[in-house]
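Before anything else, here's the structure in question.
Of the protein chains in this complex, all but one are displayed in their positions.
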Amino acid sequence: MFCLQAGAAMAQAAAGHEFDTAVAALPTASYLEKEELAGRIARSAHPQALTLLRGWLDGKLHADAAGHAYLEGEGGYTDALSGAAATPASPDELEKIGTNNRLRKALKGLLAQFGLASAEPGMRIEAVREMRRELDESAVAALQARLPQETDAAVKHEIELALALAGLASEEPAQRLAAIASLDGDRSTEVYNRLSRMASGDEADADAAVRNAAGAAVRSIDSWRSFYQGVETLFFGLSLGSVLVLAAIGLAITFGVMGVINMAHGELIMLGAYTAYVMQLLMPQNTGLALLLSIPAAFLVSGAFGVAIERVIVRHLYGRPLETLLATFGLSLVLQQLVRSIFSANNRPVAIPEFMSGVWQINDVFSITYNRLYILIFALMVFALLLGVLKRTSLGLKVRAVSQNRGMAKAMGVRTDWVDAATFGLGAGIAGIAGVALSQLTNVGPNLGQAYIIDSFMVVVFGGVGNLWGTLIGGMALGVVNKLLEPYAGAVLAKILVLVALILFIQRKPRGLFPQKGRAAEGH
Amino acid sequence: MSTAAEPAAPRPAFKPAPPTPYQVMMREDRPSGVFLTVLAIVTLLVPILHLAVPEGHVLHLSGYTVTLIGKYMCYALLAVAVDLIWGYCGILSLGHTAFFALGGYAMGMYLMRQIGTRGVYGDPVLPDFMVFLNWKELPWFWHGMDVFPFAMLMVLFAPGLLAGVFGWLAFRSRVTGVYLSIITQALTYALLLAFFRNEMGFGGNNGLTDFKDLLGFDLKHPETRIVLFMATAVALGAGYFTCRAIVRSRFGRVVQAIRDAESRARFIGYRVENYKLWLFTFSAMLAGVAGALYVPQVGIINPGEFAPINSIEVVIWVAVGGRGTLYGAVVGAIMVNYAKTVMTDALPDAWLYVLGALFVVVTLFLPRGVVGLLPDLKHKLQTLRQRRARAIST
Partner (left out) sequence: MNAPTSMGMAGRFGGAFGRVLQRRGSSSAPSLDLTHNIILYVEGVTVSFDGFRALNDLSLYVAPGELRCIIGPNGAGKTTMMDVITGKTRPDTGSVWFGQTLDLLTLGEPEIAQAGIGRKFQKPTVFSEHSVFENLELAMAGDKSVWKMLFARLTPEQLTRIDEVLETIGLKDHRSARAGSLSHGQKQWLEIGMLLMQDPALLLVDEPVAGMTPQETERTAELLTSLAGKHSVVVVEHDMNFVRSIARTVTVLHQGSVLAEGTIDEVQNDPKVIEVYLGEPRC
């Protein structure tokens, strides 16, 4: 026991010496010498060795004129030898201890070997992945040495993968075949690229059996990849669909339920987006809270505009849809110009708060950005809420009553003008909410609404006027079809194709996917 | 509306010379008579004031003004085309500038082919933008566009074909009202996106421009300008006259019956879709002619012409002037565009406010437009006079 401790202490002292001399030699060494010195530093197993090598790789290792090395950190400089805080005499004269590509590669390899010995499984995985990039003999030896000792399953898997990849490069076809077999089930991009290079092309394997095996493996991965690419396309489609649904659902109320064409609907969306922008201006420190608060704020702003539009213009034009269309179109021009006058014609940035940003990487092929995911969920929530309002509340009852038989509703004491204003306000308010969601996906500018108005109408008409479920399904379907076409036709052509298909569809089924039937529908 | 159906009155023994068609028009349809007279005077006067009156003289008309009036006349023809289907048949097209632009592109293609080796790249066949895109040969639809009569045929054919196919689909399946309006808007929007694409072969974003000459005449020469101007005036006059003949025929009365009670018209045996299709296609061709005359005067055609807002602006010209009267469409087109010229010069930011307000005010307070005010005014004056007369007599 004592003996062991003493030995350790002695070794440490020796390491200290080895480390110090190697570091001291660094500032004047050539690149080739530096590589050799780096190896010595790593082998010294000095407690500062890892930090120093990492700092060096990052370009943070400096030396003063006297050859004393410092590491640059967040808060200032530290002594490279001891790790203690230190202040160089003249920071301006410090010179970086440079690296070149070859040296950096060597440093990475050394760091990886360090990592392999780390106590943290996560660090070990990182190290194995790092080593996989350049699997030379020493790395393979290190990994093979590590494998029997490794206890963590994930790390073990990574090491096996690395060894299998190394096996692919083996001279013996049998070993390569074995490596391919052992890679079965691994679908990472790395393996895929390696195997597909082996299966065909300029670098194809010399041995036919290996080529076939690699080919079979590639095909199996291909089908898996195309499945997830399909899932990803579906997600993108649903994401686009959720935006369309958000934009269209307010319209489904004003146009679908009330039968009022509101061409200023897009501008109500735009007002919602600008509300999100203004809320962020009001509380710049807390963008997340600002975004959440802008949802009710946008509802109120756009809703108020909606009520005003209904009371001042639309009310006088009931039963004259074409006139309503023109008047509200004029209004949309005025609103656009108003925004241009107040906020300028340039796009305004709306920050994406922390919790909305980032990517959820599900596997090598399939990842989801959080903002799209949240907006998809948000769209469904808004839809459910609206459905609830229409089906379960007394306002909803009155809205449906007025839309079905205005005269009778009036006779039964429903204040139809109040209901009209409230319905229109509701549709407009939802447009505002849609604007908040859009501010997280696209630029906020005066033309924001214009881009969505035709799409929104198409969604409502496609789904069937007066049918909220139709709007949901119609919007989602259009989004998915659009995204399905995009890889073949390109974004613009896909949009054109969808528009043309819609025009043809409406001509075949003028009442949309889910038409209202019966006498009431016939009468209009 | 029409008196063609009245039985002929027995002729008196002495009859002065029968009235000329002009006198008949002035009696039956004074506004049309006045409009065509004014148009004729303008057509004769403008060339004199531009060419014969020396520059610097008070009465001299600058080239800019001549082109401006020419542009207004193109707009007026487009407005007449829109009024023909909206005012008389209730089809509110929010995509009529698509036909205008197609006519314009057909003319633009002809003008492009006329440039020949004078282009930047000097290719005898390919227009500059194709050389720039590294295209090796002319796309099929550019063939023959260097032949003037063929290009002019295309001016009619391209918008006519689109309107025919679109109308056949839409009217046969009875898409009406706002649905029709919105899909016409989607149509022009889809074309806008399509023409922005370089692959379409219409010059993409930049469109067609840098025109040199038309039928060998330099577009920059005052004489060419005047000939173009007069051609536009003749087209407007002829277009107006044809539309007037159409709406006053029995066909016109059927079309107006369809506007007022479409299903009733079906039940007395009219194939409504054929009537609408015919009128829509004719109107689209008229718009195409307006576009073809517009392009050489302004010197460019680009996808911006397809923008849905342009189509809606045309609708507001008609609404301001007074839909359902052809002269109202002309008056509206000229009034609104003159206001636009003046305002965008003086107060560019205010123009959209004014335009937007026009939409609202006209639909709320002036359903029959400016020309609708005239009979009202006359009527008021008459009752006022009568009341005064009565007050005096009692």
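The chains carry the letters A and B, assigned in the order they are written, with residues numbered from 1 in each.
Rule of thumb we're sticking to: contacts are C-beta pairs under 8 Å (C-beta built on N, C-alpha and C of every residue); 3 or more make two chains touch, one makes a residue touch a chain.
For clarity, every value in this text was computed on a predicted model and none was experimentally measured.
Engineer: Which residue, B:135, B:217 or B:278, contacts the hidden chain when the whole complex is considered?
Structural biologist: The one listed residue touching the chain not shown is B:278.
Engineer: In the full complex, which of B:57, B:118, B:221 or B:250 touches the chain missing from this view?
Structural biologist: B:250
Engineer: Which candidate, B:17, B:58, B:215 or B:268, sits in contact with the chain we can't see?
Structural biologist: Only one listed residue reaches the unshown chain, and that is B:268.
Engineer: Would you write out the residues of chain B that touch the absent chain, in ascending order?
Structural biologist: Answer for chain B: residues 1-2, 4-5, 7, 246, 249-251, 253-254, 256-257, 260-261, 263-272, 274-275, 278 touch the chain left out.
We adopt the following convention: only the chains that are shown with their structure count from here on.
Engineer: For chain A and chain B, what's the span in angstrom between their mean Cα positions?
Structural biologist: The computed centroid separation for chain A versus chain B comes out at 49 Å.
Engineer: Would you mind writing out the residues of chain B in touch with chain A in their complex?
Structural biologist: Against chain A, the touching part of chain B is residues 92, 166, 169-170, 172-175, 177-179, 181-183, 185-187, 189-190, 193-194, 196-197, 308-309, 312, 315-316, 319, 349, 352-353, 355-360, 362-364, 367.
Engineer: Using the touch definition up top, name the residues of chain A that touch chain B in the complex.
Structural biologist: Spelled out, the residues of chain A in touch with chain B are 261, 313, 316-317, 321-327, 329-334, 336-337, 340-341, 454, 457-458, 461, 492-493, 495-496, 499-500, 502-504, 506-508, 510.
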